[in-house]
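Quick one: the structure is below, and I'll ask about it shortly.
Excluded from the complex is one protein chain; the other protein chains are retained at their positions.
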């Protein structure tokens, strides 16, 4: 983007966000309160009038979806948040800005998704458990994009990325789900393909030619890799909830969970295999274990609620593990060197490509659906062939699913370039090239001094304390 | 408490708890077994006779509340436990003594709450899923109080704090829920206001004038702040389950979860805003992010099951984030300097004040309830206006809610002073002022030596190992 029309100050910006960040947070939060006051109400299952319906309490949608919701919530805030703590000096920014994106994003998502997809005939957005799951999903798209620019943007830029990301997501989702009537319960297309390409496009526009000046911080230390594994595992474990959270009640949710469970298991084995095979000495690389093991969950998102069959899920997971690790080894360096896309977390290999694969797996599975496999009622139930879609055939549905994948990618890339240009403006407190991946820019970071050893007067005089020596030696050296 | 009637040995006590801690644990656990043998039985839904009832299995209360129970359980043991690991040298004490409080407290709570609120007509306490959630809630009150004295008390003192804390909680809860017939499903009053002032009062009585001698350990290191974020996030994510766990089936639980979800989201934004605004250079402070982001969950506890409306939840969260961060910046130092209250975790800003706010938000929301908003049946259902409370009006209910808040604060302060005086007795193995916030006093702490590097004879001779250099240099210095 060398000849970009938007002026871009390559020199160091003022990274002091003391006024911009509070201003953005306050103004946007106040806007949320006003808009919620005007537009948002409880839906009939969370409203106090609900007791007048003559159905049993347990049939409230809450009980079908609440356990999945909480799992999804964990994925968004602990899963994504800790997955990104792998860097030695960017743990606060990873988990903290992830928190900020999530908290703002879910409010804006309730509004945007409400206006596009859930607006009641009386002009209100009526929210219930399914809406808050959808809001979390919407946030996931932005967190994926954040992964590409992790460590290179200011918290204000992060808020802007989220504002536009949620908006684009709602459009993307409206076209795919409402217009094309595609099915995407796990969001391979809507969430992962969109979020992946959105982030990559932003990263391309924000290309930093001198990022290598921060390369010494762009790596992990032993314990930061373990923190990241907390994120990986919570994502991996709860992915069956993610893909089944908004599936149809009954067999739909049941099947989506099983398919995701199996796909992810297969991915782990091929990830370990390829990681070992392509490293000198056959040693495993934590980058692959932390990321590629999740690709199977992404890729089975669309098809998880279909009759993909258990072996079908394993096949999807099998190939995604391979493709994702090879992406980290070969494609990411190529993207950085040739296409000028600096992708901090490798979302290309974890979300973008597996998301597209997932879209096409969904298209093929839908196109191959038959009444003998699904049953006549099951086919209608699974693909929602009702009302104006009464006459749609599985083959046609497959075509729409494939089209939906392309829509997600296009909106992601187009939106990302647009938002990237906005983020290039030199007013957002962005960090200099040699200070990327560093928490000290935006956080009060505690010193790392060795704690002064305890003086245990009463009953521990004899305890040898090795810390004393280490600490004293350090200070001795410093003084000399 | 300079002229306190209880003698207080300011000199170093014997911190060896080798006999007192085992004695307390054994005796109390044996007492629990005997009392459970005499008093505690399964309720009808967890008893094997249940199969004789002619209702479907899914209508067992277990399925309405079990997912929330497990989330609450995570909040108690991982949430509170890890939130307190922020100190560089008190991680074991934080998560370990939290574990001990929880495990003892829940047993004692089942008994105390049973005697006060759940005693059957045949003299037995019949327990089911709701009782074990309530027991976890009761423990939360004590863990909040533990936050105020974290690092300054011995494990035996912690057990005494819990024994009395649970007892006081049961009284507090009985008066508020049974006598005043106030509603408090998320426990703003019963749990947070009580627990907060209980802890602050204890901390006031146990004031340590020379605590600054331990100030070098009263801070975080980089990774301890990340451990604390695990606690923060699990509390934040599962708070909707906390506030909805014992709400009414159906719309009550549904609404409580949504309101809490929204309130917490708004709190995050104002916390980030104020944290940045009041720091030099606009840098964010992890203390605020770890704690104040949770204030919205506390403050919406009472009103979560009411028709607070989505925008109402956002407003509550909005102001609590601001108040809580300002509390950390201005009020906590004032409390320590002027009121002699040393509040290690800042529970004043996270629990005490937001709890009181929550009580009054609940009172106002209740007083403002109308049949048009709730529906005639919904109003009765939500506020439980049945039997002897058949004629209570929303306005009267609001008055009782406000009174309940005052009750919680009074029992907290009064009980805290009483328990604080007991804890001042020089028999509990309390730590000296210059050894606070230090795990080595009560724990076997591993040395921090750099591991000896591997000698990889077979196929890794060429691998450069930077640890070798670091370690050798250290030992060299030590020997010189």
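General observations
Labels A and B are assigned to the chains in the order they are written; within every chain, residues are numbered from 1.
FYI, a contact is a pair of C-beta atoms (placed from the backbone, for glycine too) under 8 Å apart; a residue touches a chain by one contact, two chains touch by 3 or more.
Quick caveat: nothing in here was measured; it's all calculated off a predicted structure.
The omitted chain makes contact with just one of the residues A:234, A:328 or A:360: A:234. Contact with the omitted chain, checked across B:227, B:383 or B:400, is made by B:227.
Summary of contacts with the chain left out: across A:48, A:83 or A:289, the touching residue is A:289. Looking at chain A, the residues touching the absent chain are 12-16, 58-59, 63-64, 67-68, 71, 88-89, 216-217, 219-223, 225-226, 229-230, 233-234, 236-238, 240-241, 249-251, 253-255, 257-258, 261-262, 264-270, 272-274, 276-277, 279, 281-286, 289, 293, 307, 309-311, 314-315, 318, 373-375, 377-379, 381-382, 432, 434-435, 438, 440-441, 447-449, 459-460, 474, 477-478.
Against the chain not shown here, chain B presents residues 16-19, 21-22, 25-26, 28-30, 32-34, 36-37, 40-42, 45-52, 56-58, 60-63, 66-67, 69-70, 73-74, 77-78, 81-82, 85, 91-92, 95-96, 99-100, 102-104, 106-107, 127-129, 132, 155, 223, 227, 230, 281, 442-448, 450-460, 463, 465-467, 469-470, 473, 476-477.
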